[in-house]
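One chain of protein is taken out of this complex; the other chains stay put.
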Amino acid sequence: MPTKTIAISYEGEGSMIQRPDPEGFRQWNRKKNKRLVDKLMTDEEAIERFVKSGDYLGFELYGTVRCPMTLTRALVRSGKTDFRVAGQGVHELDMLLATDRIREIDFTYIGLEVYGVDSNVRRAVESGKVKNVVEWSNAAITWRFKAAAMGVPFIPAKSMLGTDTLRRSAAKVIECPFTGEKVCLIPALVLDVGFIHVSRADKHGNSQIDGISGFAFEMSRACKRLVVSAEEIIETDEIRAHPDRTIIPYYLVDSVVHAPYGSWPGEMAGYYERDEEHYKMYVEKQATAEGMAGYVQEWIFDLPNHKALLEKVGMDHLRGLNIRGDWL
Amino acid sequence: MPTKTIAISYEGEGSMIQRPDPEGFRQWNRKKNKRLVDKLMTDEEAIERFVKSGDYLGFELYGTVRCPMTLTRALVRSGKTDFRVAGQGVHELDMLLATDRIREIDFTYIGLEVYGVDSNVRRAVESGKVKNVVEWSNAAITWRFKAAAMGVPFIPAKSMLGTDTLRRSAAKVIECPFTGEKVCLIPALVLDVGFIHVSRADKHGNSQIDGISGFAFEMSRACKRLVVSAEEIIETDEIRAHPDRTIIPYYLVDSVVHAPYGSWPGEMAGYYERDEEHYKMYVEKQATAEGMAGYVQEWIFDLPNHKALLEKVGMDHLRGLNIRGDWL
Amino acid sequence: MSEKYSSSELLICLASRIMEDGTTAFIGTGIPMLAASLAQSMHAPNLVAVFEFGGTGAILEKLPLAVGDMRTFNKAVHASGICDIMETSQRGFIEYGFLGGAQIDMYGNLNSTAIGDVLHPKVRLPGSGGGNDVGSCCWRTIAVMPHDKRRFVQKIDFVTTPGYLTGPGAREEAGLPHGTGPYRVVTSLGVLGYDDKTKRMKLLSVNPGVTVEKVVENTGFDLLLEKEISHNPPPTDQELDILRTKIDPDGLYR
Partner (left out) sequence: MSEKYSSSELLICLASRIMEDGTTAFIGTGIPMLAASLAQSMHAPNLVAVFEFGGTGAILEKLPLAVGDMRTFNKAVHASGICDIMETSQRGFIEYGFLGGAQIDMYGNLNSTAIGDVLHPKVRLPGSGGGNDVGSCCWRTIAVMPHDKRRFVQKIDFVTTPGYLTGPGAREEAGLPHGTGPYRVVTSLGVLGYDDKTKRMKLLSVNPGVTVEKVVENTGFDLLLEKEISHNPPPTDQELDILRTKIDPDGLYR
């Protein structure tokens, strides 16, 4: 048939920090191990084995909510750097920004929610330490994961149209060949390494999440390497007893880290509330570079591992955050 | 900026039985009732109020598995006709085909699985009683629901490419503006009425499904009107106690029908197995037009409602199918 | 404090009064959460609160501190994820959306990305977050912000979230869903809407003790005025009582 065409009516001028490559992702996924093997390891080992400087990273959920903070602290301790990140983040990205580990950001939201503007991102971006910032909306960045999870190079959306957010993104606008309407094409985003904190996982990586699932489903399916930390490690029989509770199947997972209170100082639905006392203290510290440096020194570098952190915070204090009676 | 274009490298010649119309769907959804109201009613009332002849219909899951068979029988009894359907189906579409209620089919699979070719679809299509058949793959038809559920006019896929299935579909192929690869664009499909059988629902329509969810998530979000039948009606407090078990929120639902054994003769995970004895009998009957006519007369037209069906099948026989000890 | 109520409490009451019962509202952190909660206790018991990361129909017993925290799906009818919520909004199910920003222009476009050149920002702001998505797909958006010349400007530095863009027809031309757009701006000085024809911001009512002149003085663009500008009643004792005893007992917004 004669070749018809459709118009690309707009192209964002932002750079594509991580290019969509469905074929490359398919090849990678084919080689992933499909056997049920024991993937339990420490946070240090997980970071050592699966992360390298320059990687493109993502975290789920975010900052103060079911956030892989234990993994984040281990990542900062590792000294690895020059990361590119998908910047839906709060507390976790602060740690990386404050220690100058981030070079490029696909930026959606970095702030302190009710506590306002984030001083770390201001210092890192305004000083030029972060070399490249590309803008997206929260839905757009999640749809980028969703496109990757679907194994396609893009998905259409009705967001970002007509704005500077679109102009500073790497999205494109086309006229729909079915309806003629303009749609924004959101390119797939595959992470080099993803970090997700879950309620329960077995040693193979099969994972369950209580409450909202944020973007765990999509992001877990959009990673070349996936490191999961879990409040509880359960038997595979428990997974098989309720297969409809599994949100991340084992074959997506490279590493399983047992991290009770792994979201601290953030909350964990069904387990504990966020540590508001600590967080308020943090909000004050982060206001200045000096304060932030002191915070990172005290709460990350001066502590060898997660166990040491729990001891410093104190089990009595942590138990005070529990909303689940029988929890630790 | 100068307008660039991308090639539409192929267009299926099949007709678009139901046109994608995201704007119209948005207007419809805006008007849907967002209040928690009691939507419990009988199967007859649900069909009477929410289905009209000529509607485009869809059923979930299919045939012998968690299938809205009670609603299907009520639909046949209603005498409404000239339907257009999304033809991922087995036992449920047989009833409509045998009674000459279907004019157009977006066809993916209509057969008897291990029991082979479906005689009803052969008679209905080969005779020309079904006026229009458009071909799709199972993934493609589900992605059509998914696109509608996402509120976009299409989603890309790597299926159907290069085949007569694509030629006889209404999909299009374009070159990806990001990677240059050819992708198949699957148009959104919004049902006039969807029918889904679930494990549990409250009177408002909040629904839970045990085990695999088939395409309930996508299809429930791609309906103008949605009729849900449920094995059990539960209190809204039970829904609110486990909001992460809800797969269909109430505001999508127009009608809730309490139909224990509502999937019979099909199975219901967690409740009962399929009635293999009845199904084998059915497979023989459906081989001839006469046999099928007799089956429909005996099992649909001669029975006024679901209660009468349960009495005819017999509670002892039904209990013999139970896999859940405490079930009825 | 000297007054009977705080400026935050006034904003919360004004925002809550706007929301109709039996509708859905996309709720962000802060004042919108309290406004929705207050509306539920006052005139809109059937207001459905929807939160970005998956909470739908929660009973807001405790004040959520984050759009994804466990209070956003407390006794909710559905706890899903961000894609389901954003796509539900894209499908046209969400009536009201709350927005904020550092700058707003006469067409209701909002900037929450950067002050100055975005490539070398004077101030790097938190970014779009879900703002752009709310501003794109919710039917009616409500902006809540303090009112001064630094925020209400002729030209915002960056259009993070779409208002009416460059005016009538611009949203449709850009491909945004038809019939959507800015509805109200609730500020420390009054409540503003938009002119149907020109899509320009228009003063509808002033807050207690505020004159029309003061609003105009504190607005950096040519503000349209409703024929009869009404006076917003101050928070009622009932509103304040519910806010202080039930919704915000810790007085975070006192």
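By letter and in written order, the chains are A, B and C; residue numbering begins at 1 in each of them.
Following the convention adopted for this analysis, contacts are C-beta pairs under 8 Å (C-beta built on N, C-alpha and C of every residue); 3 or more make two chains touch, one makes a residue touch a chain.
Owing to the predicted nature of the structure, the values given are computational and were not obtained by experimental measurement.
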{"item": "In the full complex, displayed partners of the excluded chain", "value": "A, B"}
{"item": "Omitted-chain contact residue, chosen from B:Glu11, B:Asp43, B:Asp94 or B:Glu135", "value": "B:Glu135"}
{"item": "Sole contact to the chain not displayed, among A:Val152, A:Ile174, A:Ile196 or A:Leu321", "value": "A:Val152"}
{"item": "Of B:Phe59, B:Phe215, B:Trp264 or B:Tyr282, the one touching the omitted chain in the full complex", "value": "B:Phe215"}
{"item": "Of B:Ile8, B:Met160 or B:Val313, the one touching the omitted chain in the full complex", "value": "B:Met160"}
{"item": "Where the unshown chain meets subunit B, residue by residue", "value": "61-66, 87-88, 107-111, 113-114, 117-118, 121-122, 125-126, 128, 133, 135-140, 142-143, 146, 157-165, 168, 173, 181-184, 211-218, 267, 269-270, 273-274, 276, 323"}
{"item": "Interface residues of subunit A (partner: the chain not displayed)", "value": "22-23, 25-30, 32-36, 149-152, 204, 206, 221, 236, 239-241, 243-244, 246, 249-251"}
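The working rule: only the chains that are shown with their structure count from here on.
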{"item": "Chain contact topology (line, ring, star, complete or other)", "value": "complete"}
{"item": "Distance from the mean Cα position of subunit C to that of subunit A, given in whole angstrom", "value": "28"}
{"item": "Gap in Å, rounded to a whole number, between the CA centres of subunit C and subunit B", "value": "40"}
{"item": "Cα-centroid distance, subunit A relative to subunit B, in whole angstrom", "value": "36"}
{"item": "Multi-partner residues of subunit A (each touching 2 or more other chains)", "value": "157-158, 181, 183, 211-213"}
{"item": "Multi-partner residues of subunit C (at least 2 other chains)", "value": "55, 73, 79-80, 90, 137, 177"}
